[in-house]
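Apart from one protein chain that is not included, each protein chain of the complex appears where it belongs.
All chains are identified by letter, namely A and B, in their written order; residue positions are counted from 1 within each chain.
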Amino acid sequence: MSEDWLDRLHRWAPYALTPIIMLIALPVMGVGPWLTLTVAGLSMGILLFLVASGLTLIFGLMDVLNFAHAAFVTVGAYVALTVLGPLAGWTAELSLTLNLVALLVALLAAAAASGILGFGFERVIIRQVYGAPLRQILITIGALTVIEQLVIVLWGPQAVPLPKPASLRGSVLIGASAIETYRLFALCVGLVVAVAMQLFLTRTRLGLVVRAGVENHEMIQSLGYNIRRVFVGVFMAGTALAGMGGMMWAQYQAVVSSQTGDSMTILVFIILIIGGLGSVSGCFIGAILVGLTNNYVGFLAPKLALGSNILLMALILLWQPRGLLPISED
Amino acid sequence: MIGDGDALLRLDGVHTDIGRYRILHGVDFAVRRGRVTMFLGRNGAGKTTTLRTIMGLWRARKGRIIFDGQSIAAMETPRIARLGIAYVPENMGIFGKLTVRENMLLATAPRGFVEQQLDRVLESFPALKLKWETAAGALSGGQKQMLAIARAIIEQRRLLLIDEPTKGLSPAMVDQLIEVFLRLKSEQTTILLVEQSFPVAEAVGDDVAVMDQGYIIHAGGMAALAADEALQHRLLGLSIAGAI
Partner (left out) sequence: MVSDKATKRTPSWLSWLVSDDPPGGTVLNVIMVTVLIVFALAPFLFHGVKALGVSSRICIFIILVASYDLMLGYTGIVSFAHTMFFGIGAYGVAIALTKGWVGWGAVILGTAAGAAVSLALATIIGILSLRLRTVFFSMTTLAMASFAQIVAEQWRSLTGGEDGLTFPVPAILKPGFRLLPDPVLGLTINGPVITYYLTFVAALVLFLITLRVVNSPLGLVLRAIRDNEFRVEAMGYQVVAYRTLVCALSAVMASLAGALMALLLGYNGPDVTLSFSLMIDILLMVVIGGMASLYGAVVGAIVVVLAQYYLQNALSMISSEFTGMPLMSGLFHPDRWLLWLGILFVLIVSFLPQGIVGRLRRRR
């Protein structure tokens, strides 16, 4: 089947969006601010990707939309806070190595806690509501409220500071741009995780099973794979990723509260819609777009910043009502 | 009637409902070991429902399904597949976003591809070799069908359930498929094959079961049915007999 140039353009357009926006922004704001904002946008985008990718995979694989996803973000942030408490000695040192080790421990703890909570959540809450979209929405919203309240019971209602480690505060100067060091850290961690995810999905048998399952659930079972067990694994991985994202999001803002996860929710949903529910690559593009838009608009037209992503979503929906890279339906 | 020892698969009084509608009514038939059983009938007769019920994708309301002496009516689909039953659905079930290679890989045992095995399959379906790294969604209808069947036979299976493989295929491809089925037959593979085309059924089938409106209305040898045109017309109606 030959494609004419219009089809090919259409196919590559979603991937071109990000570079196009980056290129347009460059002359508008000048190299100095552009570099700062682009790194900021990419770093924000990749954190959002960590949180959103789990949600989109869960939906793609088993048609479950977990409105309680924000809870795992919040729990991850709080667990990291708790773990970093005793490690304050290491984070106060101006040693990059010590700081990174401490952060790594906290990241793993956040991921583990959210992952284990996810395991319990799937068993108790999600399992009841497979195939019932209305009940899913209701029960997960209820569960979100309960978990957030429990977090307050355990850690108190006040927002708690979560300072960055000594060597990651402030900015580095590259040419005329001041780039926040923590943003670079988050960007690196995010990229490592994203690459690992991509390798898992494309190079391992299990990853293959997940990708096939997202496309056609019945057929993968007919080939002998127990998709239910795979799903539990994916659910846990998704919540673990949310926990990691939560820690870095909170630490960047230097504060943890029961609303930490909620502040991300609307952006995560926007990303899912932009990317196409169930599509990891769509999610990636969507996340980067949202991150960049937020930072670029925040600089150029601060009043519009908050609403800009919703406008972006509306525009993309007008062009592609099912998202940029939708999973084909059978 | 087919003796128990001969039957690899036996359905006994199987009723299946979809929502509030009863689709299958007391389905009774058997599939002989090492033989090709043709499953014929008009559109909407319930043949696909029967295959899906065997495969566990839909639960039988009543009745027994016995596979090689084991009751599988209440089993989960992955377990049924692991017993050695392969299913090629009407819409082929190809994973469009995965490459041809990845589609095939999913059908192999955990050890992955074995050279001999792979060569054997690609020999029957040379077109797949050319499209090995192409996304399966970009294949033509006929090529997708080839992929679906190749996927079902790359590992040794005890039973193949195939739903309307020749639908929409060019005559050349139909011939190719017939050759593959005859090859499988010579290797003593048991196949339950749903077909609309009587000539294909005639060429390949040993036994035949005919379904209409969820009831089995005939079961017996293929040769006998092929020889009896009056019976053919009565069971299948003029629309099928003589159609390609």
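We take it that contacts are C-beta pairs under 8 Å (C-beta built on N, C-alpha and C of every residue); 3 or more make two chains touch, one makes a residue touch a chain.
The structure displayed is predicted, hence computed values, not measured ones.
Visitor: Which shown chains does the hidden chain touch?
Guide: Hidden chain, whole complex, touched shown chains: A.
Visitor: Of the listed residues A:I137, A:A178 or A:V232, which contacts the missing chain in the full complex?
Guide: Going through A:I137, A:A178 or A:V232 one by one, A:I137 is the residue touching the chain not shown.
Visitor: Looking at A:L150, A:I174, A:V195 or A:L315, which makes contact with the chain not pictured?
Guide: That would be A:L150, which touches the missing chain.
Visitor: Touch as defined at the start, partner being the missing chain; which of A:I21, A:V297 or A:M313 qualifies?
Guide: For the chain that is not drawn, the touching residue is A:M313.
Visitor: If the hidden chain were put back, which residues of chain A would touch it?
Guide: 59, 65, 125, 128, 133-135, 137-139, 141-143, 145-146, 149-150, 152-154, 157, 262, 266, 269-270, 272-273, 277, 303, 306-307, 310, 313, 317, 321-322
Following the convention adopted for this analysis, only the chains that are shown with their structure count from here on.
Visitor: So what's the Cα centroid distance for chain A and chain B, whole Å?
Guide: Going by mean C-alpha positions, chain A sits 43 Å from chain B.
Visitor: Residue numbers of chain A touching chain B in their complex, please.
Guide: 1, 205, 208-209, 211-212, 215-216, 218-227, 327-328, 330
Visitor: Contact residues on chain B for chain A in the complex?
Guide: Touch list, chain B to chain A: 55, 57, 76-78, 81-82, 86-87, 89, 91, 93, 95-98, 102, 105-107, 110, 112, 137-138, 140, 151.
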